[in-house]
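Apart from one protein chain that is not included, each protein chain of the complex appears where it belongs.
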């Protein structure tokens, strides 16, 4: 993440802190002496892929700019259980106040990166790539999508504004997928590609003739996917989508598609197990 | 959710829409006629507990106040797969633009309610209650916690501001859990209860004598939990916490604790499977 | 105030500056040379209790991060008239632009702390404590409540979110204060205490039996307060409230209550007399 | 207040509600049935001048747009103790949630209007007018200044942006008050008047010759004020300022000045005593 | 503009009003009776293309939701001088307060649409299309770009996020335009097209071989443009850019390019001459 990418989410991070801290961290204020100092380490409790340390750092700095923050593992690294990922040093109260919000973000982002990496490894050696979807947590899409790239996945469009995907719900307003594509083409700019969703080989044929740039095979099985690949013969890239799991992903990849999109990377991600061990100094 | 609760998250919902729509929904604008109208139904594709329909409604109204929105199933209802939960009618473009953001929120909230309900049902007949944690998605805590109540769970504190929980990371700055509780008591207001985390029966004893209002048994197993319950003898409420799963939750409930907190309700929730079927009118 | 507490009110402080400065401080711009430098001191013109210097400092830094700010008296100190409390040095224009907004905040906060201290001193030697209310200036509650603590008072709840106080307006929807408490108990979390307001000794008895954690004696006089204390016999803490003044506060304290809440601490506070003497350098 | 004036403070009012309600009004939620309805009346408990009912109305509508709000007394009216000022009808929970924030604003604004009216009445029959200052509560200046007009006072400048007042702290950077005025004149636009503060008759003379449009007599007593009025002979308007009280204000007015500014109107205002009686329906 | 597009710029419009109205429209308040009513018409004083009426309407509604607004000419219509475009009816004060901000937006947007239409008409009958650039006024890009479409132009990318344009400043970090394109291709998603800027025919050749999707001819003259068209032979679309004026635009269009981008459409647009005639009622 670049400096400006972090700057543009600053307000969202501050809201996350406001949501947790509100009128004050009454526990730390009552229990921890104002002058107490501590050292704390974000440490993995499971093997994981690191993602989000710069975000945790920004949370920490928002809570208290005097805290020292040291990154111990670079983004996108695979680490084993028990690895210290980052370290903070300074006011004990500030560290305790920042703990939960920074962990919530870090655990989610590492969770996404770790799950993505498993998909990516599962299809290694095939020509396919894992891509994400718009099924992200509202308010945190840039973080979710960044974490996918840390895991080795590729981002699909960021939103409705930067890519065209004509889905069944759009096609329903036209005679065919092909007609929908043609309608779109005439109104879209010269830097815009059109991807269209098809549900069977017949729709695939009309889409192919309509000038779509990318075709999404919605809920095809590996066998019909293979037929689709043959039928298309490399004329446009193909994307598999719909209920693909770690168990089935390689079958799709070997069927020859170019992209496999997986909603579960972001909509049902298990938080990575990370905790913050705090030591008084 | 009351009117003002929704009003207070209005800006967060608008940001969620801005994140997805940005400079415009270029697909709908290019492919759907401006005057096309449609009817759409949010329909479950799995058994689930409903939560978040008022939030989906507010998303829909933000996108287009002219859309008609009809709630078909009340909050906290269990529905089977294939049940229509809510219905929208109006501009097709507006419905398509609102689709993903409203679904992302609804799927998360129903996912949380559904998972919570499973925990609640698993301990039915015991005196224990399922409670949530602060391990929520940054920016959406009120929605996550509200969904827990739809599932039949009880909310723990909302943040650092409205409840005191003295955890190991706080106790580390004191001689004992008991000393930490006493330090807190002298500085806290008269409406504030103190909950303290203990890791074993010895710590439990000092906490008990220190005047804690609630004691959290951190990572106890069912057997030591049972001993703790006996030892405390009803003098203060007890809360079990730490890695409790659907498989083990009943063992803890039957050990006699009052509350069981489950981080997974919100930190690793699988999105409920819901889709929006859109029909041109 | 911790770093993050100040960070969370930063936008409110910036709005306070925007309200005063708007499209520009036209007087300083026209009358003071851009390169003029000055030294300025916030100086008390009456005996007062210091509160809010870190807030004044943040105002000054928002106006011009190049200004040097030196705190001369720590928070919660009693100072006599004529005492310099803080000092600024740097651009004369910046100092003049920051003057009024920083003074408005500082005078209000010192005013609250000073008034609170008078109440606290008046009841010295009794076991009672002075607490505040929610009758604060909209938008500045955390500052008002912090100033109360500088004066030696204790904070009651911060808002509707972090404490339960069942008042007459709530009880009106139930048969009795006791029934209202019971209704609340069944729906509230395990970290929540219930305080209930009673208007006479009969209501006090039903409240006591209902399991309230704290009882507020609304508009009791010192004599009935004494009877209430006897009746309760230490089973729950008691709070006196309603029109208590500097003249009457000791009578209530000596009647034996634990807490005395005083709305006037924040709703009718006279600004402390402080000015900023500016000297060209 | 016009529609747009209220619109421009909408975010500040929403922040005031957020500050009080935060993650939810837990008392009303627990104690009041969701379907309970009530009628409530804002009623004076002292003689007062009404100011701020439209602001209370907006607070009420932000909490719940379904609440009916009826204004019973127009702005700027003098009412006796026991007068109903406005009435709300609808959801009991919503009314209870809106109670404190709307009262806090209404009590402050009526307090300011009532105090201003007392000053205005004290100088009746003289040619002088009461004006306010910038000593307002940060964040609420437009409300404070509007309340002054309800009391019959006149607004001085709104901030640093819409009027020039050269004070001692500015003059310190020049040889004399007159030089400061001349410096300002050459740099200011054609719609800008210059007011200058003088501390004695000598300064008054130089200011008069420098072309100031208005002269402020800082901490003059009534006798020197009278001399100043004679000396100026109507060439420019004069404003008295500095520690003027209800006891002394008429002496200044009778000395012949045009304006008398009173900081206490807004910096030390006692809240008017108003309460909200709620009746279940 | 759809409902949500207007909703997403609501805060920017409110800021525009705040900038003009601030602490209040003191002229209307002093000069116009509160109860005065008026009818007002936005009327062209020159031939122009209509753009921005829905934006003016939203401004008017923000100022006063009770004002009636009637659109008289649809977006993208060419009208002659003296044509009423829209009409408002209601409070005279509100109309006067909304006048300038609504006119500033409407005049700019009609100015852009009118200028764009002239370019579009100038190249009629050729296959080329007029496109805009990112040289818009900061804060109003969606309005500027929407106005371009009202004039018949086509939008280029909305920002850095939704399209790739490799310019000379990027190519400087690579051996050649072609190398830069290849570097980009390997890191970009499957819905992203790459446009690359070339300064002469040699660069054009390497770009063509590198797999660019669109090529921008930077500062070519009509003659070299013609050679470029021949050289490319329809393999990729071509865009002319750089200092193209109404005088020269047709030469480029006739040279055979597909797109002609014109920065002046938005960076140097003369405001269309429109005024608001207000009639008391």
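As written, the chain order gives the labels A, B, C, D and E, with residue 1 at the start of each chain.
The rule is simple: a contact is a pair of C-beta atoms (placed from the backbone, for glycine too) under 8 Å apart; a residue touches a chain by one contact, two chains touch by 3 or more.
Just so you know, these numbers come straight off a predicted model, no measurement behind them.
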*asked:* Given that one chain is not shown, what are the shown chains it touches?
replied: A, B, C, D, E
*Looking at A:142, A:164, A:177 or A:271, which residue reaches the missing chain?*
A:142
*Using the definition of touch stated at the top, determine which of D:36, D:172, D:192 or D:229 touches the missing chain.*
D:192
*Among E:6, E:76, E:183 or E:229, which one is in touch with the chain left out?*
E:183
_Sites on chain D contacted by the missing partner chain, in the whole complex_ = 131, 154-158, 161-165, 189-193, 195, 213-214, 237, 239, 258-259
*Could you please point out the chain B residues that touch the chain left off the display?*
22-23
_For chain E, the residues touching the chain missing from this view_ = 12-13, 15-16, 19-33, 36, 38, 92, 96-97, 99-101, 104-105, 107-108, 111, 134-142, 158-166, 169-170, 172-174, 180, 183-184, 187-188, 192, 263, 267-271, 276, 278-280
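Heads up, the rule we're going with is that only the chains that are shown with their structure count from here on.
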*Note down the smallest number of touching-chain steps it takes to go from chain A to chain D.*
1
_Between chain E and chain A, distance of the C-alpha-averaged centres to the nearest whole Å_ = 34
*So what's the Cα centroid distance for chain B and chain D, whole Å?*
45
_Per-residue multi-chain contacts in chain B, two or more chains_ = 21-25, 29, 97, 141-142, 158-159, 161-165, 192
